[in-house]
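Here it is: the structure, laid out below.
The complex appears here minus one protein chain, its other protein chains still in place.
The block that comes next holds subunit A.
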Amino acid sequence: MSEPNNPESPEARDDLPAQHDDAGDLIATRRGMFGANNGGDTSGYGGLVRSVRLPGATPRPYGGWFDEVADELEGALDEQGLVPENVIGKTVVDRDELTFHIEREYLPAVARTLRDDPALRFELCTGVSGVHFPGDKGRELHAVYHLRSITHNRLIRLEVSAPDADPHVPSLVEVYPTNDWHERETYDFFGLVFDGHPALTRIIMPDDWQGFPQRKDYPLGGIPVEYKGARIPAPDQRRSYS
């Protein structure tokens, strides 16, 4: 259904105004306003549809030293007999930060290359941060790694995703032992299973805790509070403008 005269937004229809921002990757679609999703639509905005988009893939050149790192990484992967296009899903440059989206099965190979290749030398991993995108079907759970090169004074980001149905990501403890606790923390809060971790157990929450608290479908909890006669709902029940 792509329109030849409007190649940038293939989903746009002639009878609708263009979306505010069609660029980027769709991660969620929201309806209505004020986070009202229980009961009838009293806001009058029930028909409103908004798409949430994160910055999408960036074409070359990336600018600065980003191209050099990307070239070196692709070259080094080539030498190992890996096809860079299969390993690196996409490359995003946003706000002066370089992100490689890596296919999860290649993560340890990529991390080892980034650490050991003399032209890359990302010696320090600052751990892993999980992000949960329930609306990003098939890629619900993201693991985000930030690697720092002290030698070259650079910082890059690796991002891998796993579906909710198969929440497995290879562990990086072999390559970066510092990720031991960080991966346990991400498992604890998001339920991402890091295959190959020496002892993947809960670290912050009690061992017998049920559920993964940082997932978006896990409620914050809390009780309503009376203040000067008014009943203030718990924080996760309050009006949301997001």
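Throughout what follows, a residue touches a chain if its C-beta (ideal position, glycine included) is under 8 Å from a C-beta of that chain, and two chains touch if they have at least 3 such contacts; residues count from 1.
Rule of thumb we're sticking to: contacts and distances are computed from a predicted model.
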Review point. So which of "Cytochrome bd menaquinol oxidase subunit II", "NADH-quinone oxidoreductase subunit D", "Putative ABC transport system ATP-binding protein" or "NAD(P) transhydrogenase subunit beta" is the UniProt name of the chain that got left out?
Key: "NADH-quinone oxidoreductase subunit D"
Review point. With respect to the chain omitted from the figure, which of A:E97, A:D116 or A:D195 is a touching residue?
Key: A:E97
Practice item. Looking beyond the chains shown, say which of A:G47, A:G81, A:P118 or A:P235 touches the absent one. Key: A:P235
Point to revise | For subunit A, residues in touch with the removed chain | key: 24, 27-28, 52-55, 94-95, 97, 99, 123-127, 129-132, 144, 146, 148, 150, 153, 155, 157, 176-182, 185, 189, 202-206, 213-214, 220, 235-236, 238, 240-242
